[in-house]
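Notes follow once the structure below has been shown.
Right, chain A next:
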Amino acid sequence: MIMRKFLVRGIALGALWCALGAAQAADAIDASTPQKLIETSSRALLSDLDAHRAAYRKDINGLYKVVDAEFLPHVDVPFAARQVLGRHWNDATPDQRKRFSDALYHSLLTTYGKALLEFTGEQLKVLPFQGDPADARATVRTVVHTSSGSDVAVNYSLRKTDSGEWKVWDVIIEGISYVKSFRDDFGAEIDQKGLEALLQRLEKGQLPVKHG
Partner candidate 1 sequence: MIGAIRQFGAIALFLLRTLAAVVPALRRPGAVVRQVYNSGARSLVIIMLCGLVVGMIMGLAFSDMLQRFGSESALGEAAGFALLKELGPVLTALLFAGRAGTSLASEIGLMRATDQLTAMQVMAVDPMRSVVAPRFLGGLIALPLLVAIFDILGLFGTQLIGVSVMGVDSGTFWSQMQNAIDVRDVNEGIVKSIVFGASCTLMAVYYGYNAEPTAEGVGLATTRTVIASSVLVLIFDYMLTAAFL
Partner candidate 2 sequence: MKNERSLEIGTGLFVLLGFAALGFLTTQLPGSRVGLVTQSNGYQVTARFDNVGDLQPGAPVSMAGVKVGRVSGVRFDSKDYKAVVTMQIDRQYNRIPDDTWANIETAGLLGARYVGLDAGSSDTFLKDGTNLDNTQSAMVLEKLINKLFAAFASKSDSSTEEK
């Protein structure tokens, strides 16, 4: 009798432990502050990659699905797209704007997805937050210690959307803003060949060779 009680309790406790453990393993992303968003997202990505790396190598779409589901909600792609187009945004139709935003995201994903797979056990250090917490803009600084021994400064530009959520919109690697780089390159291409030509190239998943 007593044994059974213990057993039931033991199983119940065990189940509770598992549930808690599972919740932790799910590595929920905390988007309350810019700092926490970057920290929790990086950890979540790393643990997911560690768990399913082999599977992703066989079929990268698995990774894409996870990125879409877990990380995309925290990236302000339409805002980034608008910054990349710059003054050409005003000349684009709403349909072209949507297409650009989607095409930019997908071509980035397919181009850098494979590189993401190599993101292993590198030391990621998120530096202390500096700045005014009341600002609607924030920069989170991190340092990636690569396997070859060098340190790369990777900063994230975030903004608070109208709904009060913090979202990432730019990555600045070693002082070079990627949104700005694309803005310059695409800008030149739009001047030469027009927005429609660029859109079609992006929709095929081709980014300029320079960023490969």
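Quick note on the criterion: a residue touches a chain if its C-beta (ideal position, glycine included) is under 8 Å from a C-beta of that chain, and two chains touch if they have at least 3 such contacts; residues count from 1.
These made the cut because all candidates are chains of the complex that A comes from, given by their letters.
Small disclaimer: the values here were computed from a predicted structure and weren't measured.
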Single touching candidate for chain A, where 1 or 2 all sit in one complex: 2
Chain A residues within the candidate 2 interface of the complex: 82-83, 85-90, 130-132, 137, 139, 146, 148-150, 155, 172, 174-177, 180, 183
